[in-house]
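Shown here: the complex without one of its protein chains, the others still in place.
Note that the chains take the letters A and B in the order they are written out, and that residue 1 is the start of every chain.
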Amino acid sequence: MRGRRIRFNLVNLFLWLLGGGLLAFAAFGSFLTLVEGRIQPSQWQSLVIAGIALGSVYALIALGYTLVYGILFMINFAHGEVFMWGAFTAFFAATALNDAGLMVSNPVLAFFLVLATSMLVSMLVAIMLERIAYRPLRGAPRLVPLITAIGASLFLQYTARGFYGSGVRAYPDYTLFDGTISIGFLSLSVKQAVVILAAVGLMLALYVFINRTRTGRAMRAVSEDKDVAAMMGINVDRIIVTTFAIGGLLAGAAGILYTLIFNQVLFFMGFLPGIKAFTAAVLGGIGNVIGAALGGLILGVVEQLGPNLFLSGYGVPSPNQLKDVIAFSVLVLVLIFRPSGLLGRKENT
Amino acid sequence: MQKYMRWSGMLVVLMLILAACQSGDGGSSSEPSAGESDPPASQGGGGAADCDADEFGCIELAEGDPIVIGTALVLTGANETLGLDSQYGAQVANELRPEIAGHEVEFNFQDDGCSTEGGTAAARALVSEENIAGVIGTSCSSAGIPAAEILSAEGIMLVSASNTAPSLTAPDTHEAFYARTAHNDSIQGAAMAQFVCEVLGLTTAATIDDGSAYADQLAAVFAAEFPSQCDGSITAEEAVTVGQTDFTGVLENIAADSPEFLYFPIFVAEGALITQQARETSGLDDTALGGADGILTPDWIAAAGSAANGTYLSGPDLAFSGDFYADEFLPAYTDVSGESEPISVFHAHAFDAYNMLADAIEAAAFTDGGTTYIPRSALRDAFFATSGYEGITGTLTCDENGDCADAKISVSEVQDGDFVRIWPEE
Partner (left out) sequence: MSTLLRRALMMGLFGGIAGVHVSLVGIVNTFQTRDLIADIVTIGSVLPMLIAIMVGWLAGSTPKHIPRPSGSTTLVHGAMAGGVVGVVLAALALLVDSVSLTWILVNARPQLANILYFEQGPGLGSVILIAGGVLLGVAGAGLHLLPRTIARALAISGVVTIIAALMEPFVGAVLRNVELRAIEGFLYQSGGLTVQGFILVFVLIAAGIYGWAKRGDRAKARVAAMPPDRRRAGKLIAYGVLFAILLILPQIVGQRLSEVVGTVGIYILLGLGLNIVVGFAGLLDLGYVAFFAVGAYTTALLTSPASPVLNPELPFWGALPFVIMAAALVGLAVGAPVLRLRGDYLAIVTLGFGEIAREIFKSAWAQPVTGGAQGILSVPEPLPFTRDPQSIYYPILFFCIIAAIAATRLAASRVGRAWNAMREDESVAEATGINTVKYKLLAFSLGAAFGCLSGAFFGTKIGVVFPDSFNILVSINALALIVLGGMGNIAGVMVGALVLVGLPELLREFAEYRLLIYGVVLVVMMILRPEGLLPSRSRRVELHDVSDEDDDDMYTDEAGIDTGRPVVST
């Protein structure tokens, strides 16, 4: 008994040392970088804005993870692929609209058509995913649906590769969103502003939906207790499908916002944003809608600032190569110090 | 627990014993390089060479047997156009010269996967083919490194049409049976540095590579050459990763020193994003952008859109002299491939590689009682003795490390969505 306690403490000690060491490393690195003063304040500012824009996209994807986890307690590992399918399919809509001249003659309508395509496709993919891959496995041991999800993710990815080809495809320019705006000392591109506003709008809509509508209430009930919810006359299956559908809609929107910033689609594009968004969901406390938004923003900003802020002070060559390392280290740190995430409930871990 | 301890204990003991045995009988002998022990040159053709005397033996072809030429090119994945283009080049050469030394040529196509493992697998597959006379490949330098080693150990020539990494033909890492008709990137990087200095007149530059063997070495050559060419200075040598989409951090970091030129010799996807995002980075407003043959394709212009305009790209000079290329090669290429125009830039190099290999085979081969014998070392020597060969890509002469290219590098500028060759002046 005694031996075991000591062991436990040893592990904890190791973890605290590791976490503390990483934090101290980052803090000292930031100090060195700022003292050096090579990077101008205006540059830090644009990094933060880029981080917020990227973080908004992560947040939208993260909501899909969080909603599903809140209800089924499973990680929909294939959610990144849902995002990719929306963006990729909408590429063809965008190209067709561009060829038809609608992008020039009525850019607003064209944008919304592309957005609608993406959201619709993502929603369908998410629903099919639930129906085919996950529903037969409800109640199975936890590892089983997770492995299925990995399989579904591979399947969706390589189906896209087979259907649409393995190369990169470039979106037509939305000339609608060219230019920059300045608010006081802040200056950001119109695209970034659109991305941030759209993400905030969608998140507000989701918040209202969950808290103010009947379906939203049913979703909350199901996430509390499926059996009791079923006894209260809630159609649990339908609520689960709805949850996947909402996650899909948000991922589809995220896909279009993502291509607004980065302009290109690739069959593999869902992988990293998917994992990052999951990290964001965990960071904010999985199952928590506001947490997902917060986690996305933090992760986006850390990822953009991190390499330059923490590492360049030490003279690390090509620090930006290591930005995913920083993003994942954040995940590990959070799980060491606060396993339930920033806003998560304790019992969720 | 105890049981497990016993087992792991046994494992460790076993390994220690093995280790001890091993260090007992010889220990760390480094790879003997075949390049240092060149057999005496036996210029074949007359029939004097003896197969037994040849370290690697002979290729023996009975009358009517086909002669097998292997290829190890990338045929699948994101870089497949690179490999297919070279393959078409070799096939065109084959159309025009279907027989070597009186034997019909048969191809054995393998995929190098543009990776180390792919290169290994392809080379092993080709080694197991009986009577293989030579291999055209690989497409990617990372595949070329192991493939050269495997094939050289068996005495099989590997001639690459598109490997450009300097290490493949560096004196201490060159494999004896490896040669290439593609330019060495130490030339391309230097040419770009010269162009930036002399033509653009810029003195500060930053580089970005994507961690691939190709980009890393090319960026390093540029960074080494640029300061010496014109008193210039390199402000930053950054690296990104393949698959990355957001380059704000890298670009802001580079912008902190506001270089006049930004060189990113990488591939299409990341190249297009960097082009676009650099144009939107406020600190890089006046910075000229440049890349290399990795993005010298219409795909990249399509992906980068209007941001591509004004970018300088280096690459092999395809303004070939002579009418042969336009009048005979291109129509044959269309016949073979079904593509209206070449899909990448190394088809001509593959064409030359095929013909040089064919010449070397014919120089080394001799016939005895209807059977054709081709001593492998003699074949190698004949190939490395190639001098003043008039190919599509220029006048090729091989040096002792396998660099055969008549490296002509040109720089194009993107103007209104098209490549326009601007340097050197014709």
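In the analysis below, a residue touches a chain if its C-beta (ideal position, glycine included) is under 8 Å from a C-beta of that chain, and two chains touch if they have at least 3 such contacts.
All figures in this text were calculated on a predicted structure; none of them were measured in a lab.
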Which displayed chains make contact with the chain that has been left out? A, B
Of A:L47, A:I75, A:V125 or A:L309, the residue in touch with the unshown chain: A:I75
Selected from A:L34, A:A140 or A:L186 as touching the chain missing from the view: A:A140
In the whole complex, not just what's shown, which of A:L102, A:V241, A:V316 or A:L342 touches the removed chain? A:V316
Can you list, in ascending order, the subunit B residues touching the missing chain? 1-4, 7-8, 11-12, 14-16, 18-19, 21-23, 25-31, 76, 111, 115-117, 120-121, 124-125, 127-128, 142, 145-146, 149-150, 167, 173, 209, 211-213, 215-217, 237, 239, 241
The missing chain sits against subunit A at residues 4, 7-8, 11, 14-15, 18, 74-75, 77, 92, 95, 132-133, 136-148, 150-159, 161-165, 227, 271, 275, 278-279, 282, 316-319, 321-322, 324-325, 328-329, 331-332, 335-336, 339, 349
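The rule is simple: only the chains that are shown with their structure count from here on.
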Applying the document's contact rule, which stretches of subunit A touch subunit B when the two form their complex? 38-40, 42-43, 46-47, 50, 54, 166-170, 173, 189, 261-264, 266, 268-269, 271-272, 303-305, 307-308, 312, 317-321, 323-324
Touch list for subunit B against partner subunit A, complex: 77-78, 80, 211, 237-241, 243, 245-250, 252-253, 255-257, 268-269, 272-273, 276, 280-283, 299, 302-306
